[in-house]
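Working notes for the structure below.
Only one protein chain is missing from this complex, and each of the others stays in its spot.
This part shows chain A:
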Amino acid sequence: METGSVDGLLTYRRRCEGQTFERILVSDTGEVIINPVEPVNLPKDITNFLLMEFSPMVIEPGTSRTVYLKFPVEIGVFIESARDIEVLDVFGLGTQKYTLYGSPTTGIIARWYRSAVYPEIPAVEAFREGVMELSIHNASHEWVEVSTAVFESVDMKIYYDDLVASSATMKILSPNLAETDFIDAPLRPGMTKSVELYAARKVPVINRGYLMEWGY
């Protein structure tokens, strides 16, 4: 990633995995911000949902447990001025895959990612993966098996230092119903909060979580 002057014009240029992205910048005071963003933008922005698939966990009724998952990382480049902040570029390493959650008629398209379940913060590959702290609570009256969590990325809060991290909750309501949400807190003290892509795009954010209606 570099900025430079080409024929007297300020130019932003990014090369990643054989692809080049270039834009001419017209700015007097603008600043470039680079941080991890919600991983639902590549190769094209088609959904707001992230579906995490993980090793099945059988959970006793009334029990809570915090586990760690790995999630894909995308990097956002923003340009900020005194008046506004705008997304300039989003890129990422690795591949992307999408899936359908629910039925073709009423379901949703979601970015798909598979992770193992870790009891402690796992070692991750920098710039490719982040760590999600997931607190699962089985509020139903039955034993349940959980292997999928769907999140609405509009609510996602990402913090970073040398590690990219996010914290989320999942509440099992009934054998087919669960509610997921993100927590606006760093995984460990001192982490920096990422500029949220959806806030930058000026979509009003209502922190309401996501209700998984088609099983988990």
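Just so it is clear, contacts are C-beta pairs under 8 Å (C-beta built on N, C-alpha and C of every residue); 3 or more make two chains touch, one makes a residue touch a chain; residues count from 1.
Everything that follows uses one rule, which is that contacts and distances are computed from a predicted model.
Selecting from "NADH/Ubiquinone/plastoquinone (Complex I)", "Agmatinase", "Sugar transporter" or "Mechanosensitive ion channel protein MscS", the unshown chain of this assembly corresponds to "Mechanosensitive ion channel protein MscS" (UniProt protein name).
Only one residue in the set A:18, A:104, A:119 or A:190 touches the chain that does not appear here, and it is A:104. Checked against the full complex, the candidates A:12, A:54, A:91 or A:112 give a single residue touching the omitted chain, namely A:112.
In the complete complex, the residue from A:46, A:126 or A:185 that touches the missing chain is A:46.
Chain A meets the missing chain through residues 42-44, 46-47, 95-102, 104-109, 112, 201-204.
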